[in-house]
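Working notes, beginning with the structure itself.
What you see is the complex with one protein chain gone and the rest in place.
After this line comes chain A, so read on.
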Amino acid sequence: MDLVVVGASLAGLRAVESARRAGHTGPITLIGAEPHLPYDRPPLSKAFLCAGGPAQVRPFRGEAELRDELGVRLLLGTPAQTLDTVACEVSVGDQAVPYDALIIATGASPRPFPGTSGIAGVHQLRTSDDAVAIRSALDGGARTVVVGAGFIGSEVASAARARGHEVTVVEAASLPLSRSIGVDAGTVCADLHRANGTDLRLGVGVAAIESSDGRVTGVRLDDGTVLAADLVVVGTGVAPATGWLRGSGVPLHERDGGVLCDETLWTGVPGVYAAGDVAHVPNPLFDGDLMRLEHWTSAAEQGAAAARHALDPASARGLAPVPYFWSDWYGHRIQFVGTPDCDEVQVVDTDTFTALYRRGDRIVGALTVDRPREVMKFRKRIAERGDWSEALAFAGVSAREGAA
């Protein structure tokens, strides 16, 4: 049985590892658009951007280990171009790669700012090449403007401030992240930026990114202000990388083009499963909500499960994960477990900050700042469909202990 994994990042790597662990002895092909071996992305916007941080992005596993120990045929540096679900083939360059089982793990690509392609000093942050370029600009003392106050952009701002650089973050919404974590938590995020010397401009859009001789010079805002800049990082979200699946018969979400799966990660097309940032998956823990998660833990878990299920569909079990992400800003750790899609958000600790999210009579989410001991206690309650008032009582006790 030929297993083909398209996408050579965390989900794809975990698919390969899990297939071998499950006893698959047949051929495995791993196809990746980037020329690099699979590497870890969260550090790209964190430790890697720090002065004195690691100088290179290290792969999870070396090439010899992947090839010889895991028996993986690597096709790196060329993206998959099309999928033929009738012939059961993926085209890569001029090759047709046949599969019996296929894992789609192509992730998501940042949305570019229109008209900036080829302008030096304008970057997005997704790949190690992006991170190397941004780090190099920060090393050179760049005046930095970040477009979009999301997690990635905010981590870049944090890294720039840690080096003492001037940083401006421009966000079209009236608060950072309020749609993804709520108004109260969004306010805390805005305060973190301002308390650390980042110039946060809210409720204003970017009219244009200005350049001279092919190099960025500044960012012009909707209100006419021009912010001088040597480095502009655009962090305004990503779109699932599924252009290669158009017309393949794999069902795609009408809004963002992500791959639609069932809770076992099956796409409905024989032998074809999806995992990671690319996949929309219903989550039975949250009333079957369709979730597309851009989280490390989801990519790892789904990658491993997709391969097991693809190789042995009869054994497939639906996943019911508690989503989890974290972000590091100015030396503070923001952690979120569960879903922000709720009936009520209650702030239970204003000292460091903890907010709980209620749906019906259950706790469905928790956001903490600098509360590493507590966040997984909330996660456990969310996983067990825990009672809201009990969660509030626990939070009250825990906050008092923390303050004592």
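Annotations for the structure displayed:
Basically, a residue touches a chain if its C-beta (ideal position, glycine included) is under 8 Å from a C-beta of that chain, and two chains touch if they have at least 3 such contacts; residues count from 1.
We adopt the following convention: contacts and distances are computed from a predicted model.
Taking the options "Ferredoxin", "ABC transporter permease", "Purine-binding chemotaxis protein CheW" or "Putative tricarboxylic transport membrane protein" in turn, only "Ferredoxin" matches the UniProt protein name of the chain that is not displayed. Here one chain is not drawn; of A:Thr217, A:Thr297 or A:Gln346, the residue touching it is A:Thr297. Only one residue in the set A:Phe48, A:Tyr99 or A:Tyr324 touches the chain that does not appear here, and it is A:Tyr324. The omitted chain makes contact with chain A at the following residues, 14, 40, 42, 60, 296-297, 300-301, 304, 322, 324, 326, 333, 335, 372-373, 375-376, 379-380, 383, 402.
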